[in-house]
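Every protein chain of the complex appears in place save one, which is left out.
== chain A ==
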Amino acid sequence: MAVLSILTYPDPRLQRKAEPVSVFDDDLHHFIDDLTETMYAGPGGVGIAAPQVDRPQRIVIVDVRPKLGEDCHGLMVLINPELAAWEGMAVGREGCMSVPDFTGNVIRAERIQVQAQDASGRERSYECEGFEARAIQHEMDHLDGFLFLDRLVSRKIDLFRRKQYQK
């Protein structure tokens, strides 16, 4: 296992769209181990996406236990993740390992259902809310080349948001 180095803004490699994973082999497993270790070593330590370590593949790892204890799904390896449903909106302040020294208000869905493959390629589905849902949405943005900076809103807009539901 190894801690990988994190790309930081404005590195253009953070803006690439990541490719789906099609081969679930030992190389992938080694990479997931390294990515997990890199996540735990980071200042937030609750989420990471493969593009942040210069591997443009659709791989996200989230483990919000450092923040929420056992009241969550624990370690989730999300490969080729898709949001199947989302509900509610909430404003929260986010920072990112790839954007040091800066935080901003971002609107995210309050509850999500995410479908993904695990490290062996099996289909999985998770329902998450609150902080865990926010972490997943933040990391999934990296797969499409988005940073939270792309989603900043002013406080006035935060205030006048309207609730929207979509299934």
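The criterion applied here is as follows: contacts are C-beta pairs under 8 Å (C-beta built on N, C-alpha and C of every residue); 3 or more make two chains touch, one makes a residue touch a chain; residues count from 1.
The definition used in the following text is that contacts and distances are computed from a predicted model.
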{"item": "Name of the absent chain as recorded in UniProt (options \"Amino acid-binding protein\", \"Cytochrome c\", \"ABC transporter permease\" or \"Glycosyl transferase family 2\")", "value": "\"Amino acid-binding protein\""}
{"item": "Residue among A:Phe24, A:Tyr40, A:Phe131 or A:Phe146 that touches the chain left out of view", "value": "A:Phe131"}
{"item": "Absent-chain interface as seen on chain A, which is shown", "value": "42-44, 46-47, 67, 92-97, 103, 131, 134-135, 138-139, 155-156, 158-160"}
